[in-house]
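With one protein chain removed, the remaining protein chains of the complex are shown where they sit.
The chains carry the letters A and B, assigned in the order they are written, with residues numbered from 1 in each.
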Amino acid sequence: MVSTLDQIFVLLKHWIVAHMPAALQSVVGVLLSVVCIIAVFPALFAISVLLERKGLGRMQNRLGPNRVGPFGILQPVADGIKSLTKEDIVPVGADRVVHFLAPVSMVAVVFMGYAVLPMGRNMTLVHMDAALLFYFAMGASTELSVFMAGWSSRNKYSLLGAMRAVAQMISYEVPLLLSSVGVVMATGSLSLDKIVEVQNQYSFGLPHWFIFTPWGLASFVLFAIAATAETNRSPFDLPEGESELVAGYFTEYSGFKFAEFFLAEYVGMLSVSGLGATLFLGGWSAPFSFLQFIPSWIWFFSKVMLSICVLIWLRGTLPRLRQDQLMNFAWKFVIPFTLLNLVDVAVWRFMGEGWARWIVCSAIVVIAYVVMVRAGMRRKNIAPRTYRYAE
Amino acid sequence: MLGEGILKGLAETARNFAGSFVSKERLTTVEYPEERLPLPEASRNFPFLVYDGQDWEKGLRCVACQICEKECPPKCIYIEKSKDKKPDFVGKPQIYPAKFDIDISVCMSCQICVEVCPFEAIKMNTEFELSTDDRFGGLLLDRKELAKSNEYYHQIHPTEATEVDARLAEEKAKAEAKARTDSAAKAKAAADAAAKAAAAPSKSPEGGTGTPTSAATKLPAQAAAKSPEPAAKPAEPPKTSTPKTEGGD
Partner (left out) sequence: MSPTFWILSALTVFGAVAAVTLKNTVHCALAVTIAFAGLALLYLQLDAQFAGFAQILIYIGAVAILVVFAILLTRGSETPKEGIFSPSWFIGMTIAAGVFAMLGWAVIQSVHVLPHQAASPNPTVNDIGNALMGRYVLPLEIVALLLTAALVGAVIVAMHEKGESK
């Protein structure tokens, strides 16, 4: 019974596929999975937009949207209908073809990342040996769509937003990759299925999640910072800073194309949260061994939504960084720290089992952090903000 | 240490998040269409016309002097004078506006019309829910839509309305006293009055022709008293309160 509930989607898919003619079986199997991904994640997108608007409102002592439906829960439906029925405006000076291709390619590429995410036991669309590499390849491709959107609009705000976005995404892609490499070193595999399996073990009822190791905690924090920047979320939302650039690279988009960018942003957020959960939070494994009876996919999606809530919380808290602060932080703090962290992973890997490695690795992380912060403070790279012209 | 401030900030937002569910006082916004904040007394939006008594058409204070029409910077007021007269609050027969339109899509809420009005007839309204689906007619308010009772004026600007009422009462008392003394004087020196009456008509037509639009009671007399020159500049006489706003109109 427990395993039936756990595998319910897999069994359902097999049942449907079995009723198809033999020639179509493989195609139908793939199509079913793709349709599920394309249906589930936009639904989660709607939920997270609502969560964000309500949550941000509460953080600012407002009520948030509460007009459409009970407690405003139908707000995303209203927004969707609105964006579908709005006029699609293309600027006169815009490059029409590129202007059209940008949102399309962005959404397509963002959804590709889900192909390798294990969303539950046996619930990976493509079992790939180089799954992590595939994910990052897809993530890197979104930059080009952002650039296309900004350049084709023939608007200086769009172009500035695109330039900022691309510079930021390139800078933070390095720590994103490097912090994930730690996990790859520890598991010895690029396959996300394997990474989850390694973490799905329990000792004393506690799971072997990588976040519960000294290097894993550091990696996770760095990964979270880089992922936030990679998805252009506040406090790294310079590319679409409303107070400076209207809406950044999608200023000149309206109607459903705008909605597509919005969708791509949130779906990208969900997918990077899924990746973070897979790499550090044990993917679909339960947090305690006695909770394993709850289906694996529930754990995966609750971890993803929890990450989304943390991202919303951060957005409600932190002010936007300045461009030089952003770059200094990436190149002078995050990247050196990820490199030091890699050394830490190597030490962890080769010290073998035992309590000694816990102490040594914790010491390395703490010392690295203290030294980096001290050095940064002295050189004013990460000092508190000084106001030269105000006051 | 780096990161301490972030944690502090996160704690603060979390406190706000939880607090907004617990205490209603934290919420800075109100549920607008259902509940509204009381408007401050000094708030203003677009002008309206004050009337005394019950019948808006009879009680309208406006005497169609057209000062506001001339002073209005964006020229959003349009007035047509009536042919006949009706008694004002003192009892004196006055012209009244046969047509009084304000285009609130043009009005810029400067309150100049209120300041120049010698009859306390035009005041600023606080009504702001004026959206309409008729772009042209819906935003052009006519006499009937503009007319609001003195009680309404008391409701929206109590202090100001009380002052205005006191002033008007004073004026009325003065006018009544003057009427009384006038009648007494009339009775006493009829010959003197006849001489005055002979002098007055010779002057008043001059002022009347020079300023055909200003039908205000005291102004032609003033203008005529100053010098004969204003007769050549028809726009000059009404400028009693704001002397240097515009040249020749």
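Following the convention adopted for this analysis, a contact is a pair of C-beta atoms (placed from the backbone, for glycine too) under 8 Å apart; a residue touches a chain by one contact, two chains touch by 3 or more.
Source: prediction; values computed, not measured.
Asks: List the displayed chains that the omitted chain touches in the full complex.
Replies: A
Asks: Among the options A:M128, A:I294 or A:L339, which residue touches the chain absent from this view?
Replies: Counting the whole complex, the residue in contact with the absent chain is A:M128.
Asks: Among A:M20, A:M163, A:L217 or A:L342, which residue is in contact with the omitted chain in the full complex?
Replies: Touching the chain that is not displayed is residue A:M163.
Asks: Looking beyond the chains shown, say which of A:L190, A:L245 or A:I364 touches the absent one.
Replies: In the complete complex, the chain left out is touched by residue A:L190.
Asks: Which of these, A:E143, A:D193 or A:D344, touches the one chain of the complex that we don't see?
Replies: A:E143
Asks: Taking the full complex into account, what residues of subunit A touch the chain not shown?
Replies: 95, 98, 128-130, 133-134, 136-141, 143-144, 147-148, 151, 159, 163, 166, 170, 173, 188-190
Quick note on the criterion: only the chains that are shown with their structure count from here on.
Asks: What is the distance, in whole Å, between the centres of subunit A and subunit B, each centre taken as the mean of its C-alpha atoms?
Replies: 61
Asks: Across the complex, what residues on subunit A touch subunit B?
Replies: Against subunit B, the touching part of subunit A is residues 55, 58-63, 313-314, 316-318, 373, 376-377, 382, 384.
Asks: Using the touch definition up top, name the residues of subunit B that touch subunit A in the complex.
Replies: 1-2, 5-6, 9-10, 12-14, 16-17, 19-21, 26-29, 31
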